[in-house]
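Heads up: the structure comes next, in structure tokens.
With one protein chain withheld, the remaining protein chains of the complex are depicted in position.
Up next is chain A:
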Amino acid sequence: MSGEYLAFLALALVAIIGGVLMLNLSKVVHMVIALVFTFISIAGLYVLLSAEFVAAVQVLIYSGAITIIMLFGIMLTRHREEDKEKTTTGGFWRKALTAISVFAFGAAVYLGVYQLDFGENAARLHEKNAEQIGTALYSHYIIPFEIISVILLVALVGAIILAKKDDGEAQKK
């Protein structure tokens, strides 16, 4: 029972509890807060996997940016009190069928992965992790990197155009 194992168990437990709470809570804001726990514990798992830079990016992007943008999405739309309303679609049978299908998918993949092991490999990922990523990103993966910047620009412009008011609607007010 090494320290790494204990840390993995604790982080995995927090991640799964966050996910299950997200499914069971009734208010939308509470669901997003539950997801923040999952995101942060996933960042801890990245540190265990000697990916410190990805862990920092995970904290910044997921538990920072995406959570805030989702909270904005919740607050800019009107939510009636969800306590009386149902929060899921479909009836009992549809939900049961979905649960069975998802469980069958999980069992099938579990049979494939539960004893997958490639043995111990001497990967030197923890030494100067950010420097390794930077070197590979700007030499071997330079074209995907540039394409990602184009994608982000397109998403920025597209999001602004989609979310802004139509001209006629803006003039009415």
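The rule is short, and it goes like this: contacts are C-beta pairs under 8 Å (C-beta built on N, C-alpha and C of every residue); 3 or more make two chains touch, one makes a residue touch a chain; residues count from 1.
In this section, contacts and distances are computed from a predicted model.
Student: The hidden chain: which UniProt name fits, "ABC transporter permease subunit", "NADH-quinone oxidoreductase subunit K", "Aldehyde dehydrogenase iron-sulfur subunit" or "Extracellular solute-binding protein"?
Tutor: Going by its UniProt entry, the chain not pictured is "NADH-quinone oxidoreductase subunit K".
Student: Touching the hidden chain in the full complex, which residues of chain A are there? Just list them.
Tutor: 1-2, 4-5, 8, 12, 15-16, 19-20, 22-23, 28, 31-32, 35, 38-39, 42, 45-46, 48-51, 53-54, 57-58, 61-62, 65-66, 69-70, 72-74, 76-79, 86-90, 94-95, 98-99, 102-103, 105-106, 109-110, 113-118, 120-121, 123, 125, 129, 132-133, 136-137, 141, 144, 148, 151-152, 154-156, 158-160, 162-163, 165, 169
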